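The structure under discussion appears below in the form of structure tokens.
One protein chain omitted, others in place.
Our next item is chain A:
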Amino acid sequence: MLNRRGFLTAAVGVAAASGLAACAKEDDSSSGSDSGSGGGGKKITLGFAQVGSESGWRTANTKSVKAAAKEAGYTLKFSDAQQKQENQISAIRSYIAQKVNVIAFSPVVVTGWDAVLKEAKTAKIPVILTDRSIETSDDSLYVSFIGSDFTDEGRRAARMLEKVLAKAGHKGAVKIAQLEGTTGAAPAIERAKGFKEVMDAEHKDDWKVVVSQTGDFTRAGGKQVMAAFLQSNPDINVLYAHNDDMALGAIQSIEAAGKKPGKDILIVSVDGVKDGFVAMSEGKINAIVECNPLLGPQLMDLVKKVNDGETVERRIKTEEGDFMQDEAKAALPDRKY
């Protein structure tokens, strides 16, 4: 039975190859690690375990952390977990072994961190969560969580929609199409939740989400789903996209259907990537709720405080803004990602 043997070989091979792929890549971007050892103040060493590099947003996030660490003169141990929890756990373990001063990481998933964080606690290394939170029974396992509040972003998106509708002088029913993020991802769940909260509380009669479907946070997804929406519900007049990329894809479908994005269909999206701002300055997106990846400087402040033993807030929000169409042109040159 050549086939069965072949299959077994194949299965073993797959396991081996994925094991290879799982080896986290680690790069030590300390700027001259031995030169800093002299002198009075000991240099802070920060271990940062990044999720991966799955989007432009994440790349900007990584760049910001690296740049800010260099600016602050910290030694940064950086690892990229390539979207795998086991890689992140082993990265954190290696930071504990290397006795870094502070560990910061952006958890891939919400659960399963208790064991490794207890090891960090035993080693007396404070842990900071960035950008994404975790679920744990023991709150003492991390000192602070710095990042965006996705539910609040949903609420802010609803507020922006109010402004957009008022500005456009819209009257009558508001029929909303929602492009959700990747099913099960925290930003997708919470951005939908926050939006619904405001809608149910204040616009129960006039607003209605007529269709809602995942576009996987991608342009291609947004484009395809919007094309189907426009067929099944031609009377949609508002689009709420959980990120700019999906909105950008949807804009193309709206144009293909012979409608004007930003006029016939009002668009509110979240993130604030550069391409989103370009579309907004062209009048194709009406409002953008910013989700700021550039939390490096804020993180470094926090690291310093934590390292000095100061008490810090449990929850720190990143500095973010909301943008209407008329602000797009002015804000465009400052967009870094």
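The definition used in the following text is that contacts are C-beta pairs under 8 Å (C-beta built on N, C-alpha and C of every residue); 3 or more make two chains touch, one makes a residue touch a chain; residues count from 1.
Just so it is clear, contacts and distances are computed from a predicted model.
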Complex minus one chain; that chain's UniProt name from "Cytochrome bc1 complex cytochrome b subunit", "Pyruvate dehydrogenase E1 component subunit alpha", "Sugar ABC transporter permease" or "Acyl carrier protein" is "Sugar ABC transporter permease"
Taking the full complex into account, find the residue in A:Q85, A:T136, A:Q252 or A:S281 that is in contact with the omitted chain. A:Q252
Would you mind spotting which of A:M199, A:V225 or A:V306 touches the chain that isn't drawn? A:V225
Since one chain isn't shown, list which residues of chain A touch it in the complete complex. 1-3, 6, 9-10, 13-14, 17-18, 21, 53-56, 58-59, 180, 183-184, 211-214, 216-221, 223-225, 227-229, 231-232, 245, 248-249, 252, 256-258, 275
